[in-house]
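Got a structure for you, written out below as C-alpha cells; questions coming shortly.
Shown here: the complex without one of its protein chains, the others still in place.
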Amino acid sequence: MAISPPPTYVRRPERWDQPMDASMTDADVAWLRSRQPFASLDSAAFPRSTPLDGVLRNDCRLIRCEPGEIIVREGDYGSSAFIVLAGSVSVFVSQLSPESLGRTEVKTKSWAQSLQAWWATSRHAEVRTAEQVAISSGPKIGQVDDRPAIFMQDFSAMIRQSETVSLGPSELFGEVAAMYRTPRPATVVAEVEATLVEVRWQGLRLLRKDKRFADQLEDHYRKNWLRIHLRELSLLRYVPDDSMDRVVKATALRSFGRIEWNNDFRRTQKLTSREQIENEPIVASEGQFPTDLIIVRSGFARASRSYGTGHQTTAYLGAGHVFGLAEAAHCAFRPENMPAMVLQQSLRAVGFVDTLHIPIEVVVEHVLPHVRRSELPTEVRHLAEARLGLNGDRRRIDRSAEHEASRYKANDIRVLMGNTSDHTGRLEFLVENRLFNGAQAMVIDLHRCTRCDECVKACASTHDGNPRFVRDGLQYGPLQFVQACMQCSDPVCMVGCPTGAIHRHTETGVIQIQESICVGCGVCSSSCPYQNIRMTPVNDLKGNPYRDSRSGLPILKATKCDMCQSQPTGPACVSSCPHDALVRIDLTRSEPLERWLEKR
Amino acid sequence: MAREALREPSMEIVRYDTMKLSIRQRRVVALVVVISALMVWLAGAHWIDTTLGRPEVYSGATLLACLVGLMAIGMRKRLVVLPLWSVSTWVQVHIYTGLFACIVFAFHVPAIVANGVFEGGLSIMFLVVAASGVYGVFLSRTVPKRLTALSSQPRFDRIQWHRNQLAVAASDIIGELADTPDRSVVVSFFDQSLQPYFASSLSTRYLLFPSTSYRRKLLAELMELDRYLNSEVQLAAKRLAALIRHRDDLDYQNALQFRLRAWVVIHGSLSVLLIVWSLVHAYLAIWMHGR
Partner (left out) sequence: MRRDDFELPVAPATDRPSDRYQCGFSCTDVGRTALSCPLGPTAAGACRHEKTLCRPVASTSLRSQRWATAVVVVGFMILIVGVYEYGTGFYKPGPLSAPHSQILAGKMGGASCAACHPQATTSLFGWFLTGHDAAALSQSDACMDCHHNELRQETARNAHNLTAEQLSGMNHGVNQTRPVSWNEWMLRPAFALDDVACATCHQEHGGADARLTSLSDAQCQTCHSDRFTSFATDHPAWDQWPYSKTESIAFDHGTHAKRHFTASKDESGNAKPFRCLDCHEKKVNGEFSRVTGYQACADCHDKSLNQQVGERLDLFTLPSLIQPRRERVGDWPAAATGFYDGKVGPLARWLLNSDPTIRQAIATLPAEGDYSRMDLNNASQRDAAETVAIAIANFIDSMGSKGPIVAATEFSGENQAMNRILKGLSPQLLSESSYRWHRKVIDVGMVGPKQDWVRPTIRAAAVRTKDNDDELLLDEDDPDGLLQEDGNSQEDPLLPSPLTPNGTLPGDSQGELGDATALGMKPNLDFDPVTMLPHGGWFANDTRMSISYRGYGHADPVLQAAIELVAGLPESDSIRRELLGSNPAAACMVCHPGATRVGAATWKVTPSSHRPRGAFTKFSHSPHMTLPVLSDCVQCHSLEDRDAAPPSTGLVTSVGNANGLSGAHHDFAPLQKMICSACHTAMSAGDECVKCHRYHPSQEPFSHDVLDGAAK
C-alpha cells in the first residue's frame, strides 16, 4: 500500500548560480574587457544566453600574486587556466625537486624503523610533532588577500639554477590541464608581483565561441599532444605517419558532462539508477548511423543498450577506449548490397568525459587498413576475411606483422572496446557509484570476512594508532567496497588544493597528502565523492589539540589511506587479513575483480 | 618539453592480493604437504623406535616445536608492520600445522586423556585448544555468510551506538504522531513493550543463544494493533516494525560477531597456558626418563 507523496516544487539550478568569484564587479569586467586578450574578443560571437561579460563576471576571477608565489605545480590537476594581465610569471621547464614544493619524498622504512615506530605508538589520537603540523623549512605558507598561498624558498636562486620560460601579459597557461583533465605540465611561479585572471573550465568552453581564442586553445593541444595520444592507442599503432597526419587533422575534440562531476554526483546519487542514466549527457545514441569513431581520452563513459523500458549498461569506458569500432569496420568491409550497421549501443558521459572523434570516412581510409585482423570485433572479422581475398598486399603485411600482433593479449579487443562484464548487476553498480574510478579500491568479500577488524587494527598500527579507514562502505552482494581512498584514476580531490599538499606519486600513482603544507581547508575532503578523506584535528604529543595561533581554531589535517607507502609491508590491511577476504584492486578495469572472484 | 609534460602518471597498478592460488588449489596443496610431512615424520618415528631410541621424546619435541610455531601467529598478528608473509598465509600454515600436531599428539600420548592431574590437565588443554581451533575454522567459514545475509553490516564497536540510534528513531516516530484517537494505542504499546526493548542492551542469554522469538512476538503484537489504527498511524507502526527488525538484526550481528571474537580469546589464552604446561611436562619427562 504505497502512498504517493505530494510533489515538492524547486527551481531548476541554472548556469552561474554560483559565480567563481562573487566579488567580481562591473568595474572589474570593464577593466578586463580593456585588456588583451579579452579586448580583441568578438562579443557578437557570443549567444545571448551566455554573453562575454557574463562569462568574465561569473567564470573568471582576478588574483594578485606576490613574487615567488607558486601558482600551479607540475602534476597538479586543475580546472582553471590563467591569463597574465600584469607582471610576469616564469614556467619551470625542468622538473623541480619535491622539496622545493614543500613536499617530502616518502621513503620506505627499514624493519628497525617500522618496528621502532610500532613500539612507540602514541596512546593519544592523531598525534603530530610540531614540524609535522607546520612546515619549518623550504617554501613558506602565507596569506595573499585572505587566500592561502605557498611561496618558493629563495626563488631567485631557483630561477638561476633551472631552465625557465617567462610569460608576460595576455599570455595563457594551464588551459590544457583545465580542459582535458591532465596533470599540470609544469610549475608556474610569479616572478614579480603579478595580476592574473583565472578562468574556470566552463568559462574557457564559452570563450571558445570566439574563433581565434578557440584556435589558440586547440592548436596548442593538436600540435603537441593529439598525435601522441593517438599513437598511444593500440588500434592506431600501425598507422603510417602520412595517414596519421590526416587523422590528426580530422579528429575533433569534444567534452561532455561537467569536470566537477563530483558535485553533481552527490545529487544524482539520490536518484534512481534509471533517472541517473537518463541524466547523463549522451555522446552517441544507439540506432543512429555511425559518423565517428569515438575514443575516450579522459573521464568515463558508459556504453548501454536499451533494454526493456530502461538502459542496460554493457560496458564502461575509460581513457584509451574506443566506441563504434565494430560499426565503422562494418561500413568499411561490408559488401555493397549489405545495409550499413547502425550503432548497437549508446555512449553516455558518466560525470565527465573527454572524447576524440575521428570521422568514419577517415577511419575507413586511413585507419582500418592498418588494423590487425585479430583486433577487429568478432562480428565483423568474417567480413574482413572476405575482403582479404581481393587485397593481396594486405595479407603480406599481415604475415610480416604476425609476431608483432601476437604480443597483444587475446582480450586486447575486449579491453579496446571498454570494460564489459557478464555480471551486469555488478557492472551497473560500479558505474552507478563511480567505483570504476578506483585504481586501488579496497574490496572485501563479506562471505569470508569474519569482521575481526584485523585490517583496521593493522592500519592503526602502521599509522600511529590512527586507522585511515573504517570497515564500512557500499555493499553489492557479498562485496563491500570499503571507504578507503581508492587512489582514483580521476583524482577530483586534487582539484583546487591551494598549496598542493595533496598530490600524486609519479611512479605509484598513489595520492598522498603532505601534511606539513596542508592548511586544513578541507577542499579535498569535501570534493571526494566517496567521503574517503577525513579532516581530523591533530594533537600534540601529550594529546592536547593544536590550535591556530591567530584564530585559536583547532588545526585540521586531511587524512586518508596512503597505501602504507612508507611501510615495508605494502598495504597492511591486505597483509593482515587472516581469511583472504580483503584486496586492493583496480576497478578501472573489470578484469582484475572478475579474476579475483573466480578464485574463491 | 611538451612530450615530457604530457607524461600522465604511469598508473602501474600493483594489485595487493594475498591469494596466489585459488582456495581449492590451496587446500589440495596444503593437504599434500601435510600428508607428506606426516609420512616423513612417521618414518622418523619408526626409525627411532626400531633403534630402541625414545620415540616419545621425538614426538614430544615435534609437538613442542609445532606449539611454538602455532603460537607464532599471535606474534605475527601484532607485528603487522613487518613484511613476514601475509597473515592469511600464516593462518593456512597455522591450520594445517595444527592438523599435523593433532596427529602427532595421537601418537605421543598413551591415552587421549592421561591420568594424573598434571598430564590429564595438559592433554585436556591440548584437546580444548585443538577443538576451539576447529570450531574457529568452522565459525569463520559459516558465520560470515549468515552475517552478510542480514540487512546491515554494523561494526562490532558501533552496535551499541546503532541501538541508541534506533531508540531515538523510535521515540521520534512516536513524537511525530499527530494527536489522533488511535495514537494512544500505539503509544501505550510503545511505552510498555517497545521503549524498554529499544532501551535495553543485549541480554547474555541472547548473546549465547540468539533467537528471533522475542522479535516475532513483538511484531505479532504490533500487527495485532493494526485493526485499531488509521493509515497514518499504521505507517508509523510499520516503521516501528522495521526498527524492531533492525534491532533484532543488530542483536544477532552482536551475538555472532561476539562468537567470532570469543573463540579467539579462548583459543589464544589457553594456548599460552598449554605451552607453559608442556614446557614443564617436557622438563619432567626428560629429567625423569630412566637411564
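For reference, chains read A and B in written order, and residue numbers begin at 1 within each chain.
Definition applied: a contact is a pair of C-beta atoms (placed from the backbone, for glycine too) under 8 Å apart; a residue touches a chain by one contact, two chains touch by 3 or more.
From a predicted model like this one, the values you see are computed outputs, not experimental measurements.
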> In the full complex, which of B:I112, B:A149, B:L208 or B:V272 touches the chain missing from this view?
Replying inline: B:V272
> For the full complex, which residue in A:R128, A:R181, A:K457 or A:R584 touches the chain that was left out?
Replying inline: A:K457
> In the full complex, which of A:M20, A:V93, A:A125 or A:I282 touches the chain missing from this view?
Replying inline: A:A125
>> Touching the absent chain: which residues on chain B qualify?
In response: 46-54, 110-111, 114-121, 125, 152, 154-158, 160-162, 164-165, 167-169, 235, 238-239, 241-243, 246, 261, 264-266, 268-270, 272-273, 276-277, 280, 283-285, 287-291
>> Applying the definition given at the start, please give the residues of chain A touching the unseen chain.
In response: 2-3, 5, 121, 123-125, 453, 456-457, 460-461, 465-467, 470, 472, 483, 534, 536-537, 543
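By definition in this document, only the chains that are shown with their structure count from here on.
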> Distance from the CA centroid of chain A to that of chain B, rounded to the nearest Å?
Replying inline: 41
>> Under the stated contact criterion, what part of chain B meets chain A in this complex?
In response: 1-6, 8-19, 21-23, 77-83, 85-88, 90-91, 139-140, 143-145, 147-148, 153, 155-157, 231, 235, 257, 260-261, 264
> Where on chain A does chain B make contact in their complex?
Replying inline: 1, 3, 74-75, 93, 95, 111, 114-115, 117-118, 182-183, 185-186, 224-225, 228, 439-440, 446-454, 457-458, 461-462, 470-472, 475, 478, 480, 489, 504-509, 563, 567-572, 574-581, 583-586, 588, 592, 596, 598-600
